[in-house]
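Removed from the display is one protein chain of the complex; every other protein chain stays in position.
Lettered A and B in written order, each chain numbered from 1.
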Amino acid sequence: MAEKKFDYFINGEKGKWEVIIGLEVHAQVLSKSKLFSSSSTKFGAEPNTQVSLVDSAFPGMLPVINQFCVEQSIKTGLGLKAKINLNSVFDRKNYFYADLPQGYQISQYKKPLVGEGEVILDMPYGTKKVGIERLHLEQDAGKSIHDIDPDNSFVDLNRSGVALMEIVSKPDLRSPEEVNFYVKKLRSIMRYLGTCDGNMQEGSLRADVNVSVRKVGDSQFGTRCEIKNVNSIKFMQMAIEYEAKRQVEILESGKKIDQETRLFDVKKNTTRSMRSKEEAHDYRYFPDPDLLPLKLNKDLIDKLKKELPELPDQKKDRFIKDHNLSPYEANILVSEKEISDYYEEMIKECDKKLATNWITVELFAVLNKNNLSISQSPISAKNLSSLVKMITLGKISGKIAKDVFEKMQVSDKDPKQIVEEEGLVQQSDPKELEKIVLEVLSKNQDKVIQYQSGKVKLFGYFVGEVMEVSKGKANPNLVNDILKIKLK
Amino acid sequence: MSIDKDTVKHISKLARISLDEKKIDNLSKDLSSIMKFIEKLNKINTDKTNPLTSIINASLKSRKDEVKDGKIRSQILKNSPEKNEEFFVVPKVIE
Partner (left out) sequence: MSNISELSLTKIINGIKKKDFTSEEVTKVFINNSQNSKKLNAYISECFDDALKSAKSFDKKKDYNGLLSGVPIAVKDLFCTKDVKTTAGSKILHNFIPTYESTVTSNLWSKGAFLLGKLNCDEFAMGSSNETSFFGNVVNPYGKQLVPGGSSGGSASALAAELTPATIGTDTGGSIRQPASFTGIVGLKPTYGRCSRWGIAAFASSLDQAGPMTKNVEDCALLLQAMSGYDPKDSTSVDAKVENYSSKLTENVKGLKIGIPNEYRVDNMPTEIDNLWKQGIDYLKDAGAIIKNISLPHTVYALPAYYIVAPAEASSNLARYDGVKYGHRAKGKNLIEMYENTRSEGFGDEVKRRILIGTYVLSSGYYDAYYLKAQKVRQLIKNDFDKVFSDVDAILTPSTPSSAFKIGDKTDDPVSMYLNDIFTVPVNLSGLPAISVPAGYDENNLPLGLQIIGKAFDEQTILNLSLAIEKRANFKKNFKVWWS
């Protein structure tokens, strides 16, 4: 495979620029109840039905921490190969907004739960390490709905208080493609761990994107702008492309970049300044006096480490080493937990290489055509493995298998059933096949003579005729063998 | 440290409290006098001291991940100055 080179640069009028990107990913913790209150976190509930007195900040209400959310964050930190801080502190981040009932968000500022770590990306041009600065736990805000009423906004606090993990990367990313891979990798790790469902449409995963540019060869970072609350990878990429070009234009015209917060406008595909943030935010962080410092036991960390499931990188290595798959194949299989689960379910019954092929070629074709994810696959892993097993056992040919596969898309029936019902079992009885071969040869005596005189291409014709007579069920390998003997 | 009128305006914006000129004047005086009183702390050297992190000598108590709350929408909205049956209603935010 030809090795690509990294080549994302902005070609400005006055030179070549590179783009520096850092991401602050907000991932909703998979838990039943919220971080500091016992309301449910389920998506899609009626407005304000998953809200407690604590969530709506009534006088005298106090936070009580959800131990499971802490453990989920520790697991995520371990998945990022990061340092877990045994002592961390919850701080109040003070600001006013309609979806922030307390007038402050409980977050972590100076002493986060998780420290430095890293994520490894398999880019087309090689391996890329992306540094993680930190991960901390904080409350999510509620939602304001602005477009129902011209004069008023409507506030739903269902999401207020849900636990978020904020994962801050180092400014190591250099292109929209790297951002794509990074977010997908983070998402994949958390889905493997079961700590976040990574569902971007439901808002379980969103990011603030920090972008700056500098001339290639410069070592100093330029002034960055923060693009807030981008909730799809596609938008992140578009925002970065627009923002990088915007900054290059400004700098090449001799002006300076204003460090500011911006929003991605999904209608115009541009970024714009957030007008309401005229005054720089002074969050006045201080340790939350309603909570005590969080002191963790090393035993807990060790226990959680032991309980960690196999993560994508480890699984990939194992597939390459033990299953003899290529790095390319292994990568695809581990890219989503659902895919590796499907594969591992299949190989309980059938051959690994065949399983890989059938998943990455045949199944993916079907899924892509119908815009489905593997968890929505019309064919279950069990049934597909059953199909592949039949090929290995010689029960059906590869070609017949493809036909059965099509039929399975409609009904996800057990392929054994389909083969039986439609009489598609491969004909592998040499005596039967010999009969058919002799029949075909006797009907095409002129061609037999032509073949024996040197027109070897006619071999395929004979094979085709045998296949037709046998309605495709003849075992092609056996047919070949018998024909060869009989045509001598 | 005296607190001048511009500072009063700035912190009142952070605290979301509107003030008229007369109030700003009075507050500038009052706050400056309070700050003067507070600045007695400058006399003591605290370089080698750690700040108090908690008055209580105990570990942060946690709770199990169980849903035991919510589904009390009418209670939540009961005291709201302006509401409909489902939401809190507030004047529009200018973005």
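Please note the rule applied: contacts are C-beta pairs under 8 Å (C-beta built on N, C-alpha and C of every residue); 3 or more make two chains touch, one makes a residue touch a chain.
Treat the numbers as computed from the prediction; the structure is a model and nothing was measured.
Residue A:S56 is the one among A:S56, A:Q72 or A:N158 that touches the chain not shown. Contact between chain A and the absent chain runs through residues 53, 56-65, 92, 94, 96, 98, 101-104, 153, 155, 282, 284-286, 289-292. Where chain B meets the omitted chain, the residues involved are 3, 7-8, 11-12, 14-19, 27, 30-31, 33-35, 37-41, 43-44, 46, 49-52, 54-56, 58, 60-61, 63, 72, 75-76, 78-82, 88, 90-94.
Here is the rule we use: only the chains that are shown with their structure count from here on.
Centre to centre, using the average C-alpha position, chain A and chain B are separated by 41 Å. On the side of chain A, the complex with chain B involves touching residues 31-33, 37-40, 46-56, 64-70, 89, 96-98, 144-146, 149-157, 263, 274-276, 279, 282, 284, 287, 291-295. Across the complex, chain A is touched by residues 10, 13-14, 16, 53-54, 56, 58-73, 75-77, 84, 86-95 of chain B.
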